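Every protein chain of the complex appears in place save one, which is left out.
== subunit A ==
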Amino acid sequence: MRRLLIHLGNIGHLIVKELRSIRADPVMLLLVVYAFSVAVYTVATGVKLEARDLTIGVVDEDRSELSRTLLGAFGPPLFKVARVIPASAIDAEMDAGRLVFVLEIPPNFQADLMAGRRTGLQLNIDATAMTQAGNGSVYIQQIIAQEIARATAGREATSTTPVDVVVRARFNPNLDSGWFSSVMQILNNVTLLTIVLTGAALIREREQGTVEHLLVMPVTAVEIMLAKMAANGLVILVAALASLTLVVEWWLGVPVAGSLALFAFGAAIYAFTVAALGILLGTLATTMGQFGLLAIPVFVVTQLLSGATTPMESMPVWLQWTMRLISPTPHFVALAQGVLYRGAGLDVVWPEIAKIVAIGGAYFAFALVRFRKVIFA
């Protein structure tokens, strides 16, 4: 019992030291603040993964009332730009990526339609804009169908489908991607900043030789490691929660469905896990230069293949399993999505927490082995 108190006391003192070290670097603190405020805001408001802010051009060779109505139907928020272009400009506009869609309306379109003659429209889609091409074309076709139906309504009775399919989205009724990307950006920041901060703290001690001094004092390797993980994880955790309440809930007005406390609990465990990963990388690299080159790919892979950017199900099954086995991030993303969007409770998300703890435990054990080996070698 007394020994445990001594250990905790040592860890406490070392945490204070780590926090002072962090405070001593204003550049770093400023970057942390930037990443959790401005960056979250711009990502949430600037990037739309849903079909929104589409750019469309219309080649109007008909110049009829209907063609003008069609043009008018392509308005915000679904469309950002809708303008009439000459047929000769299609290639240039699409090549440069200024327009993702171009609709070609042939001459006599309205006249043919009214006369019941078969006629056709052509929709050009830039299929390299993956996130917009598929969904966008579905919407555009729906809009055209609606407008045409309305225009021909006088002529023919509107046909109704025999079944009324009502599609409703739960948890994010308007499918606003800002709700998604703002929170995911916070998760990404937690991963990136905790890895870099913790790993760099270790590399700095190694490069400056201070770890040598620590090791002659009556403190153990475990204490040193735990203190580093706790201090750096804590800073990021506080920043993440502040960002979630101030930037996401208040500034962006995104409702948070579930328990903030449960999310904080999960995030604390996750931060601890990635902090262990940071230590591990810090023992694999010997200089800051090597650390940067090692940490960045690790981070980018964990971020982009975690379900925080593209759906997990879209990945090949072997890759899904690999990521779920070696990285805690997919589980944390699932947890965060469950708690924050769907309002899931501990009864629902405990398996994710258990998985993070298991992976974190493995990271910690491996990091500790490396830490002892590298520092005492």
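Descriptive notes on the structure:
The rule is simple: a contact is a pair of C-beta atoms (placed from the backbone, for glycine too) under 8 Å apart; a residue touches a chain by one contact, two chains touch by 3 or more; residues count from 1.
In this section, contacts and distances are computed from a predicted model.
Looking at the choices "Multidrug ABC transporter ATP-binding protein", "Aldehyde dehydrogenase", "TlpA family protein disulfide reductase" or "Sarcosine oxidase subunit beta", the name in the UniProt record of the chain not drawn here is "Multidrug ABC transporter ATP-binding protein". Contact with the omitted chain, checked across A:V219, A:L246 or A:A268, is made by A:V219. In the complete assembly, the contact with the undisplayed chain comes from A:A92, out of A:L8, A:A92 or A:V238.
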